[in-house]
Structure formats: C-alpha cells, structure tokens
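The complex appears here without one of its protein chains, the remainder shown in place.
Presenting chain A:
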Amino acid sequence: MIWDWAFAFEILPVLASAAIVSIEATLIGFALAASLGLVLAVVRIAVPWTGWTISVLVELIRSTPLLIQIFFLYFVFPKFGVVLDAFTAGVLAIGIHYAAYCSEVYRAGFDNIHRGQWEASVALNLSAWTTFRDIIIPQAIPPIVPALGNYLVALFKETPLLSAIAVLELMQTAKIIGSETFRYTEPMTLVGLFFLAMSLVSAALIRSLEGLLNRRTMR
C-alpha cells in the first residue's frame, strides 16, 4: 500500500501544530525583514556616505546561502557568550537575509518618488523625519506592496531550512514521523501539499491586492 489514508489522518494533527511554528517563524521573520529592510533603505538615503557600505553588505548577504547563514548565527553566537535557542537564531538569520532583499525593494520604491516631492518638502521647511513619514513613505510603500508580498511567500518557503538546526517546524516534524515509522510518503507529501496550498492562496491574495492598489493609485 503506497498511500495509507488512516496514517495520513493520524499524523495530520501533529503536522498541523507544527505548521503553526512554521507560520510563526514566517511572520516574525518577515516583520524583521520588512522593518530592517526599511531602516537600511532609509539610512542609505538619509546618510549618503553609508550607500557604498550598505550595498556591499546587501550583496554579501544575498550572495551566500541562507542555510550557511543560519548555521553561522546558530554556532557563532555562543562563542560570544550569547546562547540563542534554535528558533530565535533561525528566525534572526531568515529575517536578516530577507531584509537585504527587502531593502532593494524599498529603494526601488523611493527611487520612484518624483524629485519635486523632495524639493517641495524642503521648500515647506519640513524636517527629514516629517518628510519621510508624511510625504515619502505614504507614496513609496503602496506600489511595492506586491513585491514585498512575493518575498513574504519566498520567505515562507524557506522556513523548512530551520529543520537543519532542529527547530520543530513542519519539515522537521515530518522527518521525525518518517524516521519513527519508516513511512515518508504521507508526511512529506502532506508537507508539500500544505506549502502548495499556502503559496497558491497567497499568490491569489497578492494579485487581488495588486489590482486594488492599482485602482487606488490611478489618477
């Protein structure tokens, strides 16, 4: 018997609770990526001499595998006396990795703001903080929401990497079930289907969001 329905239903609750860990990791990781990415992009504009340093840093992070970065954070922090549990280290690594990608998205958003907006803000004697908060960000962010959404989905699909440092997320749980019962077909396939379903749903959401934003910004 290749596919055993009874077994599949038996492991479903275990996988479902592990899926919550995956989703938690996704949300925390993305919150980190989105905010850190924004900080990087803003610092780059606000403090021009950091531009070169930040782009080298971004290039470094984007050119090396996330798995190695996860290992690095997980094993290196204890050397400095900071012991992070696997979940924290993993989510931190994912967040930093995607912050590099997100900062480029934000940068594209800022680059699309018309020069006149900056000049007008200066002419109106607005502070840098007010300019960003009230003039630039409200115009720059909506057009890039779909791009950020795509990275959210990409980040979600990277969470199985956390299984490499034994975080009990979906993949690790499926692997444990597999090694205990010698049945890999059901757990692995269910994990695959879960990711497929989540990706398709979020892709549809992003598409409709894109349509909504296009309509709102159309003038």
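What we mean here is this: a contact is a pair of C-beta atoms (placed from the backbone, for glycine too) under 8 Å apart; a residue touches a chain by one contact, two chains touch by 3 or more; residues count from 1.
The rule is simple: contacts and distances are computed from a predicted model.
A.B. asks: Write down which listed name, "Energy-coupling factor transporter ATP-binding protein EcfA2", "Lipoprotein", "Glutamate/aspartate import permease protein GltK" or "Aspartyl/glutamyl-tRNA(Asn/Gln) amidotransferase subunit B", is the UniProt protein name of the chain that is not shown.
C.D. replies: From the choices "Energy-coupling factor transporter ATP-binding protein EcfA2", "Lipoprotein", "Glutamate/aspartate import permease protein GltK" or "Aspartyl/glutamyl-tRNA(Asn/Gln) amidotransferase subunit B", the unshown chain carries the UniProt name "Glutamate/aspartate import permease protein GltK".
A.B. asks: Touching the absent chain in the whole complex: find that residue among A:Leu12, A:Ala31, A:Val76 or A:Val122.
C.D. replies: If we include the chain that is not displayed, A:Val76 is the one touching it.
A.B. asks: With respect to the chain omitted from the figure, which of A:Ile20, A:Leu60 or A:Leu212 is a touching residue?
C.D. replies: Per the contact definition at the top, the residue touching the missing chain is A:Leu60.
A.B. asks: Over the whole complex, note the residues of chain A touching the chain we left out.
C.D. replies: Listed in rising order, the touching residues are 2, 55-56, 59-60, 62-69, 71-72, 75-76, 79, 157-161, 163-164, 171, 174-175, 178, 183-185, 188-189, 191-192, 195-196, 199-200, 203.
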